[in-house]
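So the structure is just underneath, and the comments pick up after that.
Of the protein chains in this complex, all but one are displayed in their positions.
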């Protein structure tokens, strides 16, 4: 991939980002913050590359451990971010289903209404 | 540019196209048809490449003339498409300006209100 | 010449040109920004053309590029002449065309894009080195052959299809569907033939393959469109627009050109979405439009029932009197207004009414007329400010407060059968609730005439309806005269 290709992808992705985010309903802005958090952990790709090297030199060894550390941090985010988003989204229900369950936030992801 | 880069650009451009077109106000759907017509003449790039070759072989000579023909056709579209769009868009005015000019479609491109 | 990537500055400027096209369409999200948008479009096109010339044509450019030879300068002259010649025709046409002829103009322009794509495809086939798609031995890459074949096929289909659409829309050919027997079988066969040959093309670079592909594609464009009724042409035009976009994108893949790929995706989506919007607002499936035959039988039946029910006829004076007294008037224009070219007198009538203190609004149905946005463009031409023009959802609630619903050349878009009669061809299409208005005025030429869907309309026979039977322009002129008294 040459630089211009990457730049093109980036520019178009910015347009997509602009439109996609504006089309998010305000009621779901909190889940939006949570899910963008989760997806920004795609940095884990870099972390995995570092962690996967078999350290021959000393600095490569350090790099590997830094990578593993980054994998841990990113994983907290990935699992935490998606799980908390799923938990929030499971709570948004339509009228039909409302009167059934009471009070405490049911954590089931089942609500597809 | 490798194939995957081009594919990525294409996929993202489809997303952009989807969002951009849906955000066009229905009142401007006719200008939209005219302007997409004009921009699709970007095929002129291919026509120019063909027309610019100095024909050494016989087939290259034919190719050159086909290219020139395509340049003519595409140019009709480019100038026609943008001009007719500009003419249409110049007619869309806000209330303040309406009572001044009467009847016949004023072709001036000036209306920036 | 081997496949060499264009230099970075050229790739960058193609990207910028693509972004300009995005901004051009983005500008259309409101009339206020639309003109700037159009200028972005022009800038993008100018950039793409200039970049290509600098890159490929032997332009004299100081010390940066090799000095052009005499032959080179001739080439450059030819190119500029071609641009000037084509551009001149396009510009003059664009200036002269009547707004009511827009549908056929768009169809005609599409056919040109289609033909240009065919020519470019052939040029690339004949001189692959110039396009950097051939190996050292002059053999074209297999992938490029597929892209080239597809580009030519889509282009040719677009060309012949658009020509038919143009002829039907311009009334130079009967709008009624022409149904060839066994046409589905023939179409399918032709289509499979094209696909098969494009596949075979990867194996055999022979001229005959691409020639047959071209011929079959011209044929299928023709075959696909002739069974479709003239009134369904707008959907077809949009669909062909979409095709031309995908053809440009295919060419962009071949040439590794970002501007073409972005444009292709934009135009492709635009056509597809407009087709979808039209079909949805007509409550017809895209397939049923493409299968053709709509508008075939000259609307038999209903005629008898129609005459038996009582209806009231009004005169221009009656209408003027009621309009003058009204507080809120909602005007619903339709296809008949375009046919009668009544938009200018209509705006004049609106001005008169405003002087009498009447509150006048225009209500536009998404498929009023024969093209998306058709009515808006005509009203804009007549200097109706766009903030007096409302879309269906925004104004449909206001009919209960309206004293007069003034229907001028519209029919299907106010037909309540769409809400109640499951057997109606327009059942399910959203319509204006004109029955809620105190008085309904309905301009059309005769009780026998029907709308696009060819069905009777209960609004004619309502108690509060006054039928104003005349040519729309004539009737509005008479109303204006009566208002003056």
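Going in written order, the chains are labelled A, B and C, and every chain counts its residues from 1.
One rule holds in what follows: a residue touches a chain if its C-beta (ideal position, glycine included) is under 8 Å from a C-beta of that chain, and two chains touch if they have at least 3 such contacts.
As the structure is a prediction and not an experimental result, all values here were calculated from the model.
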When the whole complex is taken into account, which chains on show are touched by the absent chain? A, B
So that we can see where the missing chain sits, which residues of chain A does it touch? 1, 3, 6, 9-10, 13-14, 16-18, 20-55, 57, 59-60, 62-64, 66-99, 101-107, 109, 111-113
Interface with the undisplayed chain - residues on chain B: 2-4, 7-8, 11-12, 15
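In this text, only the chains that are shown with their structure count from here on.
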Please identify which chain has its centre, taken as the mean of its CA atoms, farthest from the centre of chain B. A
Any idea how many Å lie between the Cα centroids of chain B and chain C? 14
Centre-to-centre distance between chain C and chain A (centres being mean Cα positions), rounded to whole Å: 42
Could you say which residues in chain B touch two or more other chains, in rising order? 1, 6, 9, 13, 16, 20, 23
Of all residues in chain C, which are in touch with two or more distinct other chains? 5, 11, 18, 22, 258, 262
